[in-house]
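Take this structure first; my questions come after.
Removed from the display is one protein chain of the complex; every other protein chain stays in position.
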Amino acid sequence: MTRRFDPVGIGLTTFTLLAATLWAFPLYWAVITTLKPEHETIRPGVHFLPEDWTLGGYIHIIQNTNLGTWYVNSIVTAVAVTVLVVVMSAACGFAISQLRFPGRRLLYLMILASFMVPMQALIVTHFILMNDLGLVNTWTGIILPQLIAPISVIVYKQFFDSVPKELREAAIVDGANWFQLLFRVFLPMNWGITTALAIITFIAAWNNFLWPFLVTTSERTMTITVGITQVKDAFGVYYARQLSGAVLAALPVAAAYLIFQRRVTQAIMLTAGIKG
Amino acid sequence: MNRLLKKALAATALFALGAGMAHAKETVVWWDFLSGGDGVRMKALIQKFNEDHPDIQIDATTLEWGVPFYTKVQTSAAVGEGPDVMTYHLSRLPLGVSTNTLREITPEELASAGLKPEDYAPANFQAAQVDGKLYAVPFDIHSLVLYYNKDRLAEAGLIGADGKPAGLDTLEGFDAALKKLTDGPSDYGLSFQTAGDGGVWRVFYSLLGQQDGAFLGEGGVLPGDENLDKAKKALSAIANWSAQGWLPKATEYPASVALFTSGKAPLFLNGVWEVPTMVDLAAKNQLGFEWGAIQMPALLGHKATWADSHAFAIPNNVGKEISPEKLKAVLTVIAWMNQNSLAWASAGHIPAYVPVTQTGEFKAMEPNATYAPLAETAVFDPQSVIAGVASPVYEATGNYFVPAVNGEMDPAEAVESFRDDLNGQLP
Partner (left out) sequence: MKSRKSEARAAAVLIAPFVVAYLVLFIYPTVKMVELTFTDAPLIGEGAWVGVRNYVRMWSDRQFWNALWNTLYFVLLTVVPNTVIGLLIAMMVSRLKGWLQSVVLAAFFLPYILPVSVVTLIWQWVLDPQFGIAQYPLSFFVGERVPVFRTRAWIMPTVGFVTIWWTCGFNILLFLAGLRNISSEYYDAAALDGAGRWKQFRHITLPLIWPVAALVLTIQLILQLKIFDQLYLLTLGGATNTTMVLVQAIYRQAFVTNKGGYGATIALALFVLIVALSVLQYQFLRARDR
C-alpha cells in the first residue's frame, strides 16, 4: 500500500515537534543562562545565545561554595542506597521465591501491604530515631530511611519465579548451595533487571529532597540537591551562578538517563507493575 | 617497597603533627542570616577577627533569613548539632526561649568576656532577657529608614531649603508626593518588599506606632475597637499606595532594592542594612543619582519607626554542653564584635554597644547621623512568644496583610482575620 499525501499527519508531526521543543525549552534556557555573564542574564529582551560565552558562574560556585563536599555526600549516599537496596531486595526476593521457610507467605503479604506506604508520613519518627542513634548529620542518617524499598523485592520475586525449574535443579545436582544459586545462576540470569533497578534507585536517591533536607542541619553534610537550595550567600540573586549549581546537580542523573535510556524506561515499567 | 612504606609513615606522622597543631586552634562554628549589603560587612569583620586571633577561627555559614534560618537553628539545637554562636533577632527571643533553643549567658560569663550590662541601653539589654536571665548579647539596633533619590525629588520640588526631603510629613503630603513622582519619569513613587512578611510588617508596625496603637494587650492582639481601627487605617494607607500604582505589588526583596538603585522608584522604605549597598554603588559611580536616607516621616501622627535588634546567642545544644574552652572562644568573638562594631555601623546599623556610639567617629558617620534620632522614636516588636522574626505574627502578616497590600483582600477584612488568627494562637 503506497502512502498518499496526508496533510493531517504532517500537521500532527509538526505540532509534535513544536510541542517537544517548547517542552524542553526551559532546560535549554537554564543551561544557556549559565553560560552568560551575570549582567547579560538580566538584560531586557530575549537572547537565545550569550554574547560573551563564559563559565564564570560555574567557576564562582565551585570556588565559593561547598559544592564539592555536597557532591561527595550525594555520591556516597546515593551509591550506598543503591547497593544496599539491590542486594537486600535480591536476597529477600530470592528467598521468598525459591526457598521454603516458616512465615514466607506472611512476609510477602507484609511487603505487598507496605508497597505504597507514604514515607513522608514517617518524617517525624524517622528524625527522632536518627537522633536517638546519633545519626543526624551523617551519611548513615541520610541513607537508612531510604532503604525501605518493598517494590524492588516484589520485582525480584516475580522475576525469580519465572526462572525455569530445570536450571535450579541442575545447579543443585552440581552441588551448589543456596547462596551460589543466587549469585551464580539467578542474579546473572536477571542481570538486566538488576541494572534497571540499580539505575532507578540511584536516580531516586540522588534526587531525594525531603529526607536529606531534614536530617542535614549543617552545610557540610548536605547533599547537592539540598545544598543548592539552602545556602544563599554564595549565590545572592545571581541567576547564572544559581543555575550553574542546578546544572551540576542534575548532571549525573541526566547522564545516567541518556546513557541507559532503555534500562530507565524498563525500570519505570517494572516499578509501576508492568512487566517490561 | 620498604622505602615506600617509610615514606608513607613519615607522611602520616607529619600529617598527625599538623592535625595536632591545628587542634590547638579553637574553631567557632558561626551561623548568620546576613546576606544583604550588611552581609558583606560582616564577612569583612569575620575575616579581620580571624586575622587578629591566630588561636580562634570563625567558620561562618549564611543561611536563608527568616523561617528557614530559625527552623534550622531550633531543630539543630534540639539534636545537639547547632552552631557555637549565631545571630538572633531580639524580637524573637521570647519565642526562642520558649522552645528551649537558647543557652543562658550567666552574669559571670558576660563579665569574663569584659562586657557589662551598663554597656547597653537599658531597654535593649532588657529585651535580651527572659525572666531575668540573659539569653543573648545585643549587637545593634536597626530600624526602618526612608531612602531617597535626591535628583528625582528635586525635580518634583520635594527637596527643602536644608537639602532634605520636604513635604512628606502627613499622609496627604506623602500621597501627593508619590503621585507626583509616579506621574514624573519614575515607574513608581515608592518601593519596598511587598511580596513577603518582613517588608510589609515593618511599614505596618511603624504606621501603627505613629498612632500609638497597641499591638498586644489585655484583650489579646489589637485589643479594642480603637486599636483595630488604627491597624485598619495603617494597612489601608499602604494598600492604597499599591492600588494607585505608586508602589509595585508582590515585589521580592532583591527586586525592591533594584527598583530604587536603578532609579525606577525614587523613595524606598527599608531597613538601615541596605545603607552599605548604596554606599558601595555610589563609591563605584554606579548609582547614577545622589542618594540619602532620613528617618521615616510621621504620616499618621507623630514620628515612630519599627525597630529590632540583632544579637548574638549561643544555642542550647541538647546533649552536647559547650566546653569551657569553646565557650571562652565564643565569648571572645561576641565581645570583639561588639567592641569593633564601628565597622558594623558602616553597615547602617546603630551599634548596641554604647561606648562605640559615643565615639566621635560614630557621631560623624553619615548617613547614620541623619537618622540617629530615630533611636528615640523606635517601636520594638512586642515581647511575646507569638512575635518576632519567623513567628506567628510574621506568618499572619504574610497570610493577610501581604494579600491586602497586593489588592487580593480588603484591608479591613484582612486586619480582622489577622487578629482572629493570632488570638487563636495566644498561649
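For clarity, chains are labelled A and B in written order, and residue numbers in each chain start from 1.
Assume a contact is a pair of C-beta atoms (placed from the backbone, for glycine too) under 8 Å apart; a residue touches a chain by one contact, two chains touch by 3 or more.
All of these numbers come straight from a predicted model, not from anything done at the bench.
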In the full complex, displayed partners of the excluded chain: A, B
Contact set of chain A toward the excluded chain (per top definition): 8-9, 12-13, 15-17, 19-21, 23-24, 26-27, 29-30, 33, 41-42, 46, 84, 87-89, 91-92, 94-96, 99-102, 104, 107, 110-111, 114-118, 120-129, 131, 144-145, 147-148, 153, 172, 175, 177-179, 182, 203, 206-207, 209-210, 214, 225-226, 228-229, 239, 242-243, 245-247, 249-250, 253-254, 256-258, 261, 264-265, 268-269, 272-274, 276
Residues in chain B touching the chain absent from view: 64, 66-68, 71, 74-75, 78-79, 99-100, 195-197, 249-252, 255, 258, 318, 395, 398-399, 402-403, 406, 408, 424
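Following the convention adopted for this analysis, only the chains that are shown with their structure count from here on.
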Parts of chain B lying in touch with chain A, wherever the complex brings them together: 35, 39, 61-64, 68, 72, 75-76, 78-79, 81-82, 254
Residues of chain A touching chain B in the complex: 131, 136-137, 214, 217-219, 230-233, 236-237
